[in-house]
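Each remark here refers to the structure printed beneath this line.
The other protein chains are all here in position, but one chain of the complex has been omitted.
All chains are identified by letter, namely A, B and C, in their written order; residue positions are counted from 1 within each chain.
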Amino acid sequence: MRRTLIITLILFTLYISAGLETMIGGRKSITDAFYVTTVGLDKAKDKIKLTIVTQSLGPEEETEYTKKQDKYFVTEGKTIFEANRFFTTFMDNKIFWGHVDYILISESLVKNGLDTYLDFFMRDHETRLIAELFIVKEYSAEESIKLVIDSGEDITNTLHVLKEDVGKLSVSGCVPVYEAFSTITDENCGSNVPLLQIIEDEKEETDSTDAKEASVAEDNPKSKRLVLDGYALLDPESSELVGFLTGNDARGFNFAINKIKSGVIVVEDPEGEDVTLEIIKSKTKIIPKFNGDKLEVTFKTKLSTNIAEIDGSTNLFTDENIELLIKQQNEMVKKEVKNAIDFALKHNIDIFPISKVVERKFPVKWDKIKDDWRKIFTEITFNVEVDSQIDRTYSIKEPVLSREDG
Amino acid sequence: MITLSKVGDEMKKIRTDIINLNKKVDLPMEVESFKGLFANSHDCVFTEVMINKELTVHLVFVDGLANCTNVMDFILKPLTTLEKFTNIKDEKKLIDVIKGGSLYYISVKETNDVNLAVELLLMGTAVLILKEAKIAFLFETRGFESRSIQVPTEETSLKGSKDAFVETLRTNTAMLRRKMRTPDLVIEELIVGKVSKTKVSVSYIDGIANDQLVKSLRERLKKIETDQVLFTTVIEEEIIDSQYTPFPQVEYTEKPDKFCSALLEGRIGIIIDGIPFTMIIPTSIVNFFQTTDDYSHNYIVVSIIRGIRYLLAAVALIVPAFYVAITSFHLEMIPEGLALSVISTEKGVPFPIFIECILLSIAFQTLIEAGARIWSSIGGMVSLVGALIVGEAAITANFISPGVVVVVAAAAIANYTIPNKDFAFAIWIWEIILILLSSVIGLYGMVIGIILLIHHWAQMEVMGEPYLAPFAATDGRNSKDAIIRSLFVFKKKESLDEQSKINE
Amino acid sequence: MVKNKGKISVRQALTLFAILTITPTVRFAASSTALIAKQAAWLVPTVTAVFLFLMLYILNILLQGYKNKSFTEMIYDITSKFWGNLIIFLYLVWITILIAFYLRFYSERLVTSIYPNVKIDIFTISMLILIGFIIRNGIVVIARMGEISFILISIVILVLMIFMIPTIKINNLLPISYLDIMPTLKASFSGAALFYVIYLFFFAHEFTHQEEFFKYGKLTLLFIWLINTVIILASIGNLGHAIISRSPLSFLIAVKQVTLLGVVSGFESILVATWIISDFIMILVLTYSVLNIIKSLFKLSSYNSFINIFLVFLFFISWILANNVFELQTLSVDVVVSGNIIMQFILPIIIVVIALIRKKINIKTN
Partner (left out) sequence: MLKYIMIIGAISIYEIYMMVKKRQMKDFNAFLIFVLIALLASYIHVHDPFDASLSELLLKLVKSEYFKGG
């Protein structure tokens, strides 16, 4: 009996103390929480402007289905945390950081280094490290969020679609917070963060024509829209913004770091008509080699493509013609990768990162050279080798325009 | 037929003495004694038999317990019509003749002890009292109405045997004997209950069951001081170790095959006269997750299903508390999509989630209770009123959120899959305790509750056997049949000798 | 009926030992090894296991030499009365500090991980009350709880591992070269803090089946090695050693990233639940050891009256121990590790060596 009494006593005391909110302040009701899904960081003079997007349920309609609706709020503060606290002054709900999916950072902010802003997201116990980072070019993060939301769309969803489709063209990538953090902390390799651009529809760019990237209503011709194109590259030591790789250069970078999922290569047939190839598989090996003290690095890319569209009427399926296509395709890929390498050499940052490969391959030698890696990096001779093949075509073999007798 | 209405104070006193002190009465062996003891009992029949006009003997029996036809045909008829008797002049001769076997009855006893006579009389014996010799002959004329063996009502079985225990002890023991034709099957009998004088039988298989266990059980049964054994808990509460627990410590079954297989595992069975449910001890937690059907199905299927049963018990225990914890303390642990739908369902509901959970959990139990108590003719109303009207209305009126309904209902249904209903009820009680704890301090409170539960189980012992066996405290042996049902082929190897070795 | 009432088998004792190692493993195995050995951290448990194997062998000699005696009795028998008292007193002080350390760390960890706004006392006090309530039931109940917790914890860690395997990046775990030998060896010292098995010997007089110690010891060793390796592999493989070595709750951070099919997440709640259970078992067992030491040191008839006062004392000592969690972490790296090596590794070996020299026991006994 004594034991039961003790149990009841413990339970009772615990239960009584439930009322003592001062003791146990951990309870928060789920209905009071505002889920932050996207965060924007901007620079405002010497302060930080914090934009948060929360998802809440829209006003109840007559139907059962209530649409999710994005709302955004903006505050300023000396640090992110302070700005975050200012929300409490005008919002009746509790802001909850546990479901942050995307973090947008404006270009101007990254100019002074990214590492200072990542700390908040790493330290807070609510946030998850799988949130994706994006840098917004030219515009501020707030503007880009505003742009999407004002047009009646869902920013988080838009970013989600952009992220999902990034492999279609392979001109950008995804970098979660923890990955950015581990490259930033490595003093030898530069970090890359995907780049968000706002483009106006009128001056259409060639490499962003994919219909799915359009996130703004189509019947508004002058509207701006958000595209995910290229990378912002950061300095290894200070994590300051160094430059951008966009369009096909970014794809070259993706070739080099093995992040190609798919993509389009347009080449010409012997008569000068366009032949479109679709990348279906690509694998790059970075092979470092020591020639004495000199380092030689070879990028060996293996590529296979499909013929997706033939605009001319020549029969391409001869050994000779296929060779021709492959040659062109090799050259294009080679050029793209070279461009990325040139960029790296120009800014002297190891973006690939070759340092990791060398470390894995020559751990002993790496130990000696790691301190002056940046100097060594400029002296590396780079070779790019592309070995590609065209695998298949689709349902028809002959081009539509071909005649029976040529 | 004679009934005596005059009851002496002395008799009354003697009667209370018998009840209270279990004392032997000191009465002469004559019909007046019986008349006094059974003064107001109209079912007790006193018959005066005139043999040879001069000699009168008295026959006493209890109508309903004794078989009247037998009494008439084999006692009254010979006494009055047989030539041997009609010529008898004195009682001495009569005794000789009866002893000589002229009243051809299987078991005839001669006694001058009123206590014995009364005791047997209440078991259906006819007592023939000789006035002058002050002795009585006891004829075994037992024969009362009893329920025939029927299909089990609570433990249905698909491929197993379909017979079930009945209220009559002797029928039950006969059923055991029919299934286990071995002299090693021991069926001991004790009489428990000062007033009811119920027969309680202890059965075990000699050589397999632990002798010490049998001995200590026998001692515990003998120590029982109670007036009646009309309900099983009277015995159960006396033989278990831990009184303060909602968890069952004795396994009940109405199926002789389950009973016998338990005996073969070295356990001990108790059958109480008048109760069609038998008890098996010692039990541990695994026994409440097994059904007899497990042994008549494919072993792979059964092993998986058993695993699922444990999982579902865990679900029943934890899920509502976990839901309360994450929705009111650890929001970061809810996936985003789920969080939004939870919020949308919680909108407008006035109560905190844990109160909803507790209310609903009790409501489910209410439905069960109502279903069990309601007259069967309107039984369908419970589900109708409960589920349709109250459930639907509560949600549409924003009393309770659908999310909580889903969680608590899932837990309740998982709870119903536990084969042993006593265990299921105990799990339900702990479910509520866990909800309370997690409403105080979230996940931490829930884990504290789980620790307390594990501790509660760990310190429980049934007849010296740990309740958590074979998961704990068995040195890893004897655990083959806990979750995975092993093949009988494998089981055979550790036949009876092995078993007895383990149980020693 | 269970034979040897009131005693536990050696297998149960070693199960308790296995749980004792889980708490420090989850707490700092990944981060402390990643700090020194970097990407080669997952090799550290293998090195540690060699030491632990040696330790188990030595302890086996001791245990077989003294049947049904507690460690305190062994020490009294091997050394003189004075030295025996001194050594036992040292153990008393050290284990008390350890318990306070773990008690404090456990509450700090809960507060940093999932209860940021809750007062720390609540966790400390509720744990102490729980322990005071349960410890009275004696070692048999503790061992049974240990066995059940062991099953639960193993299942949870196994399931989490299965979820984490797809996201492990091999690149985070390579390269391994001879340059990693020294850091690995160095890091293995922090792993040496896992040898809590010696503290179980303070109630060795309550063991049965002592001859099975080495057999089950090897199995336990295998389990510990596996759990350690797997936890370090999963943490570093997922997030890289840079993040892991910076994080005080490395495994939790790694588990936080786990999503099943991109939808179900929040597995850290399950992990936190097992933490609490393993911490509880750890503090419970160590407290039981201390009570046994107190009993033999002061020659008490029963330690029951000392439970409450000792727990109150523990509460204060856990507060006196450190001002903040940083001190606690530094203490863990700078003092507790080396202290553990002395108390759990060197001192027992010295005792066994003395015993062998003085011919109190001999190796052949097992």
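The rule we apply is simple: contacts are C-beta pairs under 8 Å (C-beta built on N, C-alpha and C of every residue); 3 or more make two chains touch, one makes a residue touch a chain.
Treat the numbers as computed from the prediction; the structure is a model and nothing was measured.
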Where the missing chain makes contact, among the chains that are shown: C
Contact with the hidden chain (one of C:182, C:335 or C:353): C:335
Residue, one of C:159, C:182, C:312 or C:346, that touches the chain absent here: C:312
Interface residues of chain C (partner: the chain not displayed): 97, 294, 298, 300-302, 304-306, 308-310, 312-313, 316-317, 319-323, 326-328, 330-331, 334-335, 338
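The criterion applied here is as follows: only the chains that are shown with their structure count from here on.
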Middle chain, criterion being Cα centroid separation: C
Rounded Å distance, chain B centre to chain C centre (Cα mean): 47
Between chain A and chain B, centroid-to-centroid distance (C-alpha), Å: 69
For chain A, residues contacting two or more additional chains: 14, 17, 24, 26, 125, 128
Chain C, residues touching no fewer than two other chains: 114-115, 118, 122, 126, 130, 265
Chain C partner contacts - residues on chain B that touch it in the complex: 210, 212-213, 322, 325-326, 329-330, 332-335, 337, 441-444, 446-448, 450-452, 454-455, 457-459, 463-466, 468, 471-473, 475-476
Partner chain B, residues of chain C touching it in the complex: 1-2, 5, 8-9, 11-12, 110, 114-115, 118, 122-123, 126, 130, 134, 137, 140-145, 147-149, 151, 209, 263-266, 268-269, 272-273, 276-277, 280
Residue ranges of chain A touching chain B (in the complex, touch as defined): 1, 3-4, 7, 11, 14-15, 17-18, 24, 26-31, 33, 35, 37, 55-57, 66, 68, 96, 98-99, 101, 125-126, 128
